[in-house]
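The next block holds one structure in the form of structure tokens; read it before the comments.
All protein chains but one are shown in place.
Our next item is chain A:
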Amino acid sequence: MSAADQIDVKEGVDQETVDAVAQLSGKYKHGWNTDIEMDFAPKGLNEDIVRLISSKNGEPDWMTDWRLAAFRRWQQMDEPDWSMLRYDAVDYQEQYYYAKPKSMAEKPKSLDEVDPKLLETYSKLGIPLKEQMILAGVEGADAAPADAKPGRKVAVDAVFDSVSVGTTFKDELAKAGVIFCSISEAIREHPELVRKYLGSVVPASDNYFATLNSAVFSDGSFVYVPKGVRCPMELSTYFRINAENTGQFERTLIICDDQAYVSYLEGCTAPMRDTNQLHAAVVEIVALEDAEVKYSTVQNWYPGDENGKGGIYNFVTKRADCRGDRSKVSWTQVETGSALTWKYPSCILRGDDSQGEFYSIAITNNWQQADTGTKMVHLGKRTKSRIVSKGISAGHAQNTYRGLVSMHPKAKDSRNYTQCDSLLIGGECGAHTVPYIEVKNNSSRVEHEATTSKVDDDQLFYCRQRGMDEEEAVALVVNGFCREVLQALPMEFAMEAQQLVAISLEGSVG
């Protein structure tokens, strides 16, 4: 049982919230392991491994060189220690950097050729590779299961350890001109796009983990939405770590051209293992003029057991470059998994009138540690950003919001609003807030607050007028606000979201 069941909860925190947190993070539902034959690259990390990964993916020389340059750079870097995460040093030589299901030796031409065990893995996870085929009318598919959602299509790229095992709806997307494939395929098929944009948002030497990723990333997803196209369906990548001692290093690149729109979902799970596994991903988003990208994550890597044994070390660099005027990028994340989370989805608001949003709910329980937040760098005029972060800590967990809002001298008339609330359940956990605010011009307004008492007075007055007492009114408004954030999540995450709605932030500590 999770620690949250046994502790005294302070007044004002309702039991429903405690139960919801316990349920969400108490028992890990995706902890099983698929028994499937794997091809591993030798353990450890050196230039040969980097070359091997590159050759396994059939990459051109420029890509191999890019990786090697990143690797050489990485060797000279030190692991960052500024976060509030405490963990034993990672032995980078004790990891496998490449693992691929044997049945994938020959890349399947369609999903039908995919190893049934793999498909089973994804259906167990509720990732409907097959179901979506049925909806798409693929011949020879089984009858549609009852819980399929008719009328709603989601294209899925499934990544199993180091490789992408299948991407659905490719043809239909191609008709709209949307390219959605694994990044290894994109490097082969669309080198001009990859070459132009890869590393342009997160440079190969950006930080320790991004540099490591640049050297050894094995797969990931690639999205290109051409000018004026509204992507006809939601795109989704599902990441699964399966093999033991294997690090997963995926790289996602999303390019949204002028006036285009795409909504992208990301999910991830891993089996329960006693040892810590490494996950170091990079996500790059480029939004050109009037483009809009919505990126949603439900991060549910294995968090370790109730004694803090095992779990994924999740070191992720996510960054969006709002290059074009009036572009918009919205990050929504629900972080419930991982032993360690080190993740700061950011927006560079370069284009005039561009917008960045960050909605986050981070739930940590047992011995989990999360250090997460965002950076909003305002460079263009009249840029806007909004940050809403909710951190919930239970058991012995530590939950940190770390963020940066920077208004450059040229970012005239820009605005930022930040709100971060934290909730502690039990007396052994911690909640921390580390915001950086840098304002270098006077026509911009920056507001940062971290308090629950600052509920909108008009709304409160409205509720009071109708006979609610103050506490009830505050609860209603705060809860309503939380729901609003959750509603920003796409329907595919409705199950998780529903449980999260039960969480109230009464008793927040700011």
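As a working rule, contacts are C-beta pairs under 8 Å (C-beta built on N, C-alpha and C of every residue); 3 or more make two chains touch, one makes a residue touch a chain; residues count from 1.
Here is the rule we use: contacts and distances are computed from a predicted model.
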- The chain that is not shown, which UniProt protein name from "Transport system", "Amino acid/amide ABC transporter ATP-binding protein 2 (HAAT family)", "Phosphoribosylformylglycinamidine synthase subunit PurL" or "Sulfite dehydrogenase" does it carry? "Transport system"
- Task: Taking the full complex into account, find the residue in A:His190, A:Lys309 or A:His448 that is in contact with the omitted chain.
- Result: A:His448
- Query: Which of A:Thr17, A:Thr211 or A:Ser422 touches the chain that is not shown?
  - Reply: A:Ser422
- List the chain A residues touching the unshown chain? 9-11, 82, 409, 412, 422, 424-454, 509-510
